[in-house]
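First up is the structure itself, then whatever we jot down about it.
As you look at this complex, bear in mind that one protein chain is not there, while each of the others sits in place.
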Amino acid sequence: MGPLPTLAELRWNKAGALSIAAQIALALAILCNAMFVIHAQIALMTRPTGIDESDIFYIRSSLIGDQGTWASQEQADVAALRATAGVVDAYVTNSVPLTGAGGSVPISLRPDQVRPNTMAAIYLAGGDALRTLDLHLVAGRDFRPDEIGDFYPSAPGSGRAPGAVIITQALARMLYPDGSALGRSIFIGVPGSSRIVGIVRRLQVPWTSASGWGSNFSEDSVLTPARLIDKNVLYVVRARPGQVPAAEKSAAAALRANDRMRVLDGPYAMKPTRAYAYRDDLGFSIFLAAVTWLLLGVTAAGIVGLTSYWVSRRRRQIGIRRALGATRGAIVGYFLGENLLIASAGIVAGTALTIGLNLWIASAFGMPHIPVGYVLAGIVTLLLLGQLGALWPAWRAASIPPAIAARSA
Amino acid sequence: MLEMKNLSKVYRTEIIETYALRELSMHVREGEFVAVTGRSGSGKTTFLTIAGLLEEATSGEYRLDGVDVRGLSDTRRSRLRNEKIGFIFQAFNLIPELNVAANVELPLRYRRMQRSERQRLASEALERVGLSARARHYPSELSGGQQQRVAIARALAGSPRLLLADEPTGNLDTQMARGVMTLIEELHQEGATIVMVTHDPAIAARAQREIHVLDGQIVDIIEQPRLVGVASGGHATNAS
Partner (left out) sequence: MMLGYYFALALASLRRNVALTALMIAAIAVGIGASMIVLVVYRAEAGDPIPDKAHQLYAVQLDNWGPVRHMVSSSQRGDGLEDQLSYADAVALMRAHAAKRQAAMYATSMTVLPENAQLSPFTVSARATYADFFAMFEVPFVYGSPWRAAQDEAHAKVVVISNKLNQSLFDGANSVGRYIRFAHGVYQVVGVIADWRPVPRFYDLTVGAYGDTEQVYLPFTTAVDGNLAQNENTDCNQNAPGGSRDLQSDCVWIQFWAELPTLQDAQAYRAFLRGYARQQQQNGRFHWAARTSVRDVPQWLQYEGVVSGQVELMVLVAFGFFLVCLVNAAGLMLAKVMEQSTRVATRRAIGADRWAILAQYLTEAALVGAAGGIAGLLVTQLGLSGAGMLFSNDVFRIVRLDGSSISIEMSLAIAATLLAALYPTWRATCVNPASQLKTR
């Protein structure tokens, strides 16, 4: 009798072995796919926006007075914000990344194109946008003062293309893969053409969903030299490093001091905005992680339970083996070997199941295929889990006294 | 009461056939106390499993209390066991999570008997073995001898036609064994039909008849005059 079990010896408890193998197979499939999905979620949640998130906050303002007062009110507001202690710069716009609300435009290379090349987020950047957001120009320049104009979205016929735009590097590469985007003209879905005068390294669109609107053009943004003049606007403020909380308070107070009869929403710092934007994804990841941990726990408990039972059923047999000269190590080895045998069977089935599940997830949810590394990591995890689960019962088996063999039943 | 004709039991594995019983025939009359003896592996346990309807013979005829049991369904056999046979096991086999009274009621439960009737019969049976006071105790709280008495009460509770005892004293020390044997003998004197399997000649000697089995066949039947307890060597061939 060798120290390791054989398949023939497992036959006497086929069902128990099968139950453990099935658990390991299912656990492997779920573990690998859950890990893969979680990592994809983390990658999604940690995507950079391209702006200086740690020092930026924004306030939504909704004016009550009529249209004639908006422009002067905004000018006064921006001036007040800039004058606030701890503030580096501020501008007025329609949207910032991570807020989930903004505008998008079709981008075409020719005016008569039926199908645009892509969609892009549109950020109104008539003010000091580049400096406030801390965007890095990789080519070209910022808007010149003479390019900047007022933009009244509420006025009929307000849709004329701006003469100059700044676009993101991702959009530039997409439109002109040869790198010749700077200086070219594009069409953004309204009459007139726009010349690309600058390219920024990165600026994410306002939408953060993994598969919803914006997901297929998440790095494609266009900045226009338009100063938004509207009832509802967004003030974006950059504070000195580390002074966001204090600056938030004084900025809100400054706006309220300018006009008490208005509705302010905010201030919101970018950090909590990011957390809020990805809350569902975080919750989803936490759920998957929690279920995966529970799954490992349940599987381990099952292995401990069944192996203990097997040990108790074979006490006499173990005693006899010990009496015949088997060492404790040999007994431990026997049960670990048995577990390894069962787990391996489970892992063979589980690998097939993993791939099947991944194929299904890939087609149903538009996810990529699982890399081999995840499957290997899952296999190692479950083999270790099996061995750990079997170790304690095996150890107890090894401490069964050989004398038990001598006793009659 | 118990009539076997040419019973054989064959265990087959992939490699060999083993005859546990060969053409065994025997007859136990109502009110008899018969001991079946033999060495380990002689086939006496197989005899008991077949007599107790726990297994079916491979061939031959077996009538229990006039009923031909060949080819009966599991449910019919279960019912026959329940109504006609009381088992006394070597290892007592009380159900540990049930108390003494519930253990004794067990066969009556499977007979779907009314609660009051069940309780009356169980308490009578317990009284008979002298353990009425222990009805609410659990098996683990009793001595081995007491446990075996409970098992006997359980066997008696359903008023079976036949008591089958499998080494009833095998797990008991001498003193307890003596008590249990006295109880069995009393039951016999009250009219019970008892078949007891044992390898202990001293225990076997207390039966009316001792049937000695070897290699699945009856080799010897010893009638015990029971007056002086000396075995008179009346040899006989297989009884019919």
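Assorted remarks:
The first chain written gets the first letter, and so on, giving A and B; residue counts start at 1 in each chain.
Just so it is clear, contacts are C-beta pairs under 8 Å (C-beta built on N, C-alpha and C of every residue); 3 or more make two chains touch, one makes a residue touch a chain.
Being a predicted model, the structure only gives us computed values, none of them experimental.
Checked against the full complex, the candidates A:Ala301, A:Leu324, A:Ala352 or A:Leu376 give a single residue touching the omitted chain, namely A:Ala301.
The chain omitted from view is touched by exactly one of B:Leu21, B:Leu106, B:Met176 or B:Ala207, namely B:Leu106. When you scan A:Ile42, A:Ala79, A:Val190 or A:Leu359 for touch with the missing chain, the hit is A:Val190.
Those residues of chain A that touch the chain absent from the view are 13, 15-16, 19-20, 22-23, 26-27, 29-30, 33-34, 37, 62, 64, 104, 106, 114-116, 118-119, 153-154, 156-159, 189-191, 211, 213, 231-232, 260-263, 265, 276, 279-280, 282-284, 286-288, 290-291, 294-295, 298-299, 301-302, 305-306, 309, 312-313, 361, 364-365, 409.
Mapped onto chain B, the footprint of the missing chain covers residues 45, 48-49, 52, 54-55, 74-75, 78-79, 81-83, 85, 87, 89-91, 93-98, 106-107, 109-112, 115, 154, 158, 166.
In this section, only the chains that are shown with their structure count from here on.
Centre-to-centre separation of chain A and chain B, using mean CA positions: 73 Å.
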